[in-house]
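Just passing along the structure, written as structure tokens.
Of the protein chains in this complex, one is absent; all others appear in place.
Our next item is chain A:
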């Protein structure tokens, strides 16, 4: 494109009689070439690049680790579904048919996952076995324990369990219902607190990452001030000058993201043994969950976006500010 000389054939690719397909291919070839060139630039300044990538990697590691922590705690709280089990104590003098019909009705209820009936006799036998009053209980003339229906709600969150409890307590043959809700509420509150803390810390760290990348790119723009001036003097547009810096930002993101991923994996591997010994003491089946494929890609995407936007912010400000001062 020539503004001053309308007849002048100057531009290379655009003025040649290239087919649309070929031009499309060349567009991508050029971008790949520039991306590789930027990669080479990072390679040529290893100390600065490694520092930036290190900072980016460590900054992304923290939110990723916290995310894993929340995810694993949630897994633990999910395994305590019994905590939301509702015990319905049946009125004295209710006969077996009534109980079993109530059990059938509850089993058909869409909010309820499972209903188990513990009869008076079973309860007494269990109590005798567990409490150690076995012999003493034989002296009772009648069984003082009521029939119990154990109801496992489908939705184990504290709120919905409480609602279900209220509804079930109104059943005619139910004396009263009981739900150990307090510690479930506490666990819920802790998990949601954790999740919010993760969010806040993540936002702060990501902000820091943005500034760090912006600053690194700013320094490399300043280092190339002379080169940029010359390029502007021979007719380079800002967009053309910006491109290698934007690619550097993307590469910082890619390597920073990979580094964060490796650190998280190494940490999990390190902790696996310790956690296994703790969980074996608690007799629980707990598997430490690592990053899933989707989470890995989100991490990488986030890192690349951060790198790109950090360099974009810097490039926007600083490249247009550099003007050649004279021939």
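Following the convention adopted for this analysis, a contact is a pair of C-beta atoms (placed from the backbone, for glycine too) under 8 Å apart; a residue touches a chain by one contact, two chains touch by 3 or more; residues count from 1.
Quick note on the criterion: contacts and distances are computed from a predicted model.
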* Structure fact -> Its UniProt record identifies the chain omitted here, from "Peptidase M1 membrane alanine aminopeptidase domain-containing protein", "Pimeloyl-CoA dehydrogenase large subunit", "Glutamyl-tRNA(Gln) amidotransferase subunit A" or "Cell division ATP-binding protein FtsE", as "Cell division ATP-binding protein FtsE"
* Structure fact -> By the document's definition of touch, the residue of A:3, A:20 or A:200 touching the omitted chain is A:3
* Structure fact -> Of A:236, A:262 or A:301, the residue touching the omitted chain is A:236
* To do: Against the chain that's been left off, what residues of chain A make contact? List them.
  => 1-5, 8, 10-14, 16, 26, 30, 226-227, 229-238, 240, 323-327
